[in-house]
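These notes concern the structure reproduced below.
Only one protein chain is missing from this complex, and each of the others stays in its spot.
As written, the chain order gives the labels A, B and C, with residue 1 at the start of each chain.
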Amino acid sequence: MDIIIGRGKTARRAYGIDEIALVPGTRTLDPSLADTRWTIGGIERTIPILASAMDSVVDVKMAGLLSELGAIGVLNLEGIQTRYDDPEPILDRIASVGKSEFVGLMQELYAKPIQPELIKQRITDIKKNGGIAAVSLTPAGASQYGNIVAEAGADLLFVQATVVSTAHLSPESVTPLDLQGFCQEMPMPVVFGNCVTYEVALNLMKAGAAAVLVGIGPGAACTSRGVLGVGVPQPTAIADCAAARDDYQQETGRYVPVVADGGIVTGGDICKCIACGADAVMIGSPIARAAEAPGRGYHWGMATPSPVLPRGTRINVGTTGTIEEILTGPAKLDDGTHNLLGALKTSMGTLGAKDLKGMQDVEVVIAPSLLTEGKVYQKAQQLGMGK
Amino acid sequence: MDIIIGRGKTARRAYGIDEIALVPGTRTLDPSLADTRWTIGGIERTIPILASAMDSVVDVKMAGLLSELGAIGVLNLEGIQTRYDDPEPILDRIASVGKSEFVGLMQELYAKPIQPELIKQRITDIKKNGGIAAVSLTPAGASQYGNIVAEAGADLLFVQATVVSTAHLSPESVTPLDLQGFCQEMPMPVVFGNCVTYEVALNLMKAGAAAVLVGIGPGAACTSRGVLGVGVPQPTAIADCAAARDDYQQETGRYVPVVADGGIVTGGDICKCIACGADAVMIGSPIARAAEAPGRGYHWGMATPSPVLPRGTRINVGTTGTIEEILTGPAKLDDGTHNLLGALKTSMGTLGAKDLKGMQDVEVVIAPSLLTEGKVYQKAQQLGMGK
Amino acid sequence: MDIIIGRGKTARRAYGIDEIALVPGTRTLDPSLADTRWTIGGIERTIPILASAMDSVVDVKMAGLLSELGAIGVLNLEGIQTRYDDPEPILDRIASVGKSEFVGLMQELYAKPIQPELIKQRITDIKKNGGIAAVSLTPAGASQYGNIVAEAGADLLFVQATVVSTAHLSPESVTPLDLQGFCQEMPMPVVFGNCVTYEVALNLMKAGAAAVLVGIGPGAACTSRGVLGVGVPQPTAIADCAAARDDYQQETGRYVPVVADGGIVTGGDICKCIACGADAVMIGSPIARAAEAPGRGYHWGMATPSPVLPRGTRINVGTTGTIEEILTGPAKLDDGTHNLLGALKTSMGTLGAKDLKGMQDVEVVIAPSLLTEGKVYQKAQQLGMGK
Partner (left out) sequence: MDIIIGRGKTARRAYGIDEIALVPGTRTLDPSLADTRWTIGGIERTIPILASAMDSVVDVKMAGLLSELGAIGVLNLEGIQTRYDDPEPILDRIASVGKSEFVGLMQELYAKPIQPELIKQRITDIKKNGGIAAVSLTPAGASQYGNIVAEAGADLLFVQATVVSTAHLSPESVTPLDLQGFCQEMPMPVVFGNCVTYEVALNLMKAGAAAVLVGIGPGAACTSRGVLGVGVPQPTAIADCAAARDDYQQETGRYVPVVADGGIVTGGDICKCIACGADAVMIGSPIARAAEAPGRGYHWGMATPSPVLPRGTRINVGTTGTIEEILTGPAKLDDGTHNLLGALKTSMGTLGAKDLKGMQDVEVVIAPSLLTEGKVYQKAQQLGMGK
């Protein structure tokens, strides 16, 4: 807190993913020896990647495929999947609407009420396929539908909002969700997010979180940053929340994994988040590019359909390969968006990290990837701009 | 002042709006509970937003609409509105002239003398519609037309120049405006601006200002920065002037609101300015995009028509919605330029700030939104550039 | 020197023109009261601007026009003007050659030997028109042609190379120019440059310089920076050399003006250079845009025609107005490149600086004009790129 913005207002410098890089140590490792296992809510996984609870990223089929590959897909229980019995034609419409009508269409489609029986059905369908039923609700949704999710036998419940706290003030007519009470009531592990500070991460752990999601406005281009001015660059948020995890473990013996969520696009981004202290990452757009993704090459956030303050937009991310190629390769693209697990293992080998704990300890260097005039010129030429 | 530029020249680091972000605390709030009221010159408003005294932003009709919504529009008394009995055809010409003839046309149109009777009429018209008659003059204009404005019964008078000081040196033939004397003479509250330092803000408060406007060349793209080399990034200027406000209140008991003026485009920008200490913001281009704005989708500054040193230019900002959609929503755009009040309330909820005083105390982090090569590439693809 | 690049290599942070801005003080001034006079080699001028000794910027006619307006134009005595009796058709060819043949043409045209009698004639022509005969030679050229220049009665001689020092090591067959001896021999004041450090500036002053030119690779896009890796951002170089000037004056009583040369494009750049300690600026491209400039809308540097290591290139700067409009207005453009004197006076008024000495003392703030993603997007839209 020692940077002076002006008289009486000080700030702390936070660092972004594009400002850091990882430094090889004195030891290297064959990538095949890198151990990437991690555990969340008692479930061990070989890939420390969760697919975001977004309608363009995870549906029942994708949840199954991700479970099979060693990862986890989280199904959004307050989106298209639980508002429409057959989500396919709805997803088709979203993918085909013109840009100018998009916001209006989204506001209309998401105005349809959630059908409690669809919540049950989606969970049952995932489990029928042998998948891990990881599902997501907002705090308000958790109050309302928590019991249904419990009855349906979900394996993991994510209670997620842009910003979550253990001290939420609601209008008198509404009773806010008591996170601690909810955790105790639920038969399955409950994950809370998102948060960005040591204090809130610690509070969520004390409330019983099985894991915490870290990431609010992590990148400069994030919706939360532009519309609300709110955000903390991801590496700083991760390191702070990882410190809460370590202190909480020392005190209680319980290890609550920290999952970095937001602003993560390439294999290098995943490596950097873990090196700053994350146990796993949650990613959206890289998965939305899979041929099996429900978004049909498009990606949008959960704040987009807001009736009063829509934020974020639909992005054409394209379809670049199968979910297997994206997660475990072999890669067909050479830009860091295919074979994310292979990239992580290769990075760990390069850095001499035998497992994720070792990866959390590698040396980090501040190395801003600033844009220079020469690079713009090169890039413009590569893009075929100008003459 | 501890950064050494070279031997014998030191400087202080100032921070810009794009270099900071806001950090959620341990408490959150339902946005409906966020109280955004503020008071200027004894007038309480529910929206801490003023529309700039620019010919493309505020006319009599817009002043009325803004008053109704809970904000304030300031009418420029030295522009088109007081030089032409019927400003509509003039505004049509400005909107339709070609780029190369623009500077010349502006110099010609603004050469027509100000008509004192039109000053009176515009003020009367605003009040007739039930609006708050907030009007603006330069210091020279204030000397000349202050009495007319007083007679016409304006509610608030803004005396505004690019840079204002309490010690202005004029040629012998001219008597500079005595700000303190002018304040005492005028029957309505007088707002002074613009300033950027603790000392000048304090001097303006001591001279009797009802509020001070903060902002000189706040952004790198500002006219004052490019043509004159002058400017201070907005967060630093706001924090310094807010410190003057707090010191002045402690000494005198009088609270003089600080209004951030310039470089503010999105809801996030508004939130950041208040978090740095502002009581309200003055915005131009976001309002010029309203269907009801006099600029017809164009926006230009008051330095543009200068006969000897024209600065700034006409920008095609487009028309994106009604003034109601822009100020209070519901938003039809998802980029942070619609429902500015909703964005502020949502941000306050996210940050746990119950009122604007609480918002002034939220934690700020330095988080530069630097452009990286990858982002240029992405953006270029989204824009459809290259192949 | 306290920044550690790596073990055993430390560096100092230097600041560029785009990283600083000027801060208004507690006093303002009517621009008409700003006194911009300065003196070089006993010659007083009302405009602290020199036009660069470049073939695209100054010829005999331009030297006369600049003298008349209150500035100075420096004629390059080793370029087109002294190699060709009639330079006009040569300048036509340079302006009309295609991009791919440009380097070759320049190498050919500048291979023609310098004609000593043309040196004499150009100086005589300038003086015949009542102009100040300020002319430029390289150190090698000064050895060879110094006497001719002296005989011709030049008013000011600039001895200029990319980098100049008082300790130049030449091959045994060549005797390097003894700067101090040369100064004593010459009947007119001699200006030396370019330099960027306190030590070299002081050495040049001790050698008898009438002024020193400051600027080597001042901007990131400079030829010296790209091809040679050499350069110091202008504000740091100016402040250091200005400190040498002040120390030298204190010791000897003689005041040697510091002229900032390079990287200066707008009125704001001029203001910033003076605020960092410069007494005047030397500019090329802004003058090359004058209708009367010999470059016909093109601009190129003196390193461009090098037979072995051509550097820099021909840039199409366009023609935007008369030299009068560019220097003293009234401006027809609103981007800071017209009425440079008016911009300086307005900035001085804004900052409360009565004369150039006062301007050298104004407060400077570090305010990087970094590019953000949002600005690229806006700019791309303004440029009509993308859809």
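Please note the rule applied: a residue touches a chain if its C-beta (ideal position, glycine included) is under 8 Å from a C-beta of that chain, and two chains touch if they have at least 3 such contacts.
Everything numeric here is computed off the predicted structure, so don't read it as measured data.
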{"item": "Given A:D92, A:E185 or A:D335, the one touching the chain that is not displayed", "value": "A:D335"}
{"item": "Hidden-chain contact residue, picked from the options A:V103, A:I238, A:V256 or A:M302", "value": "A:I238"}
{"item": "Residue of A:G267, A:G284 or A:G301 touching the missing chain in the full complex", "value": "A:G267"}
{"item": "Absent-chain contact - pick from A:T28, A:T46, A:S96 or A:N147", "value": "A:T28"}
{"item": "Missing-chain contacts mapped onto chain A", "value": "14-15, 18, 20-30, 32-33, 198, 235-240, 242-243, 246, 266-272, 275-277, 329-336, 339, 342-343, 346-347, 350-352, 354, 363-377, 380, 382, 385-387"}
{"item": "Where the unshown chain meets chain C, residue by residue", "value": "3, 5-9, 11-14, 16, 18-19, 103-104, 162-171, 174, 195-197, 199-200, 203, 216-217, 220-221, 223-233, 236, 265, 304, 306-313, 315, 368-371, 375-376, 379-380, 382-385"}
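Here is the rule we go by: only the chains that are shown with their structure count from here on.
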{"item": "Copies chain B and chain C touch via same or different residues, half shared test", "value": "different"}
{"item": "Sites on chain A at which at least two other chains make contact", "value": "220-221, 226, 371, 385"}
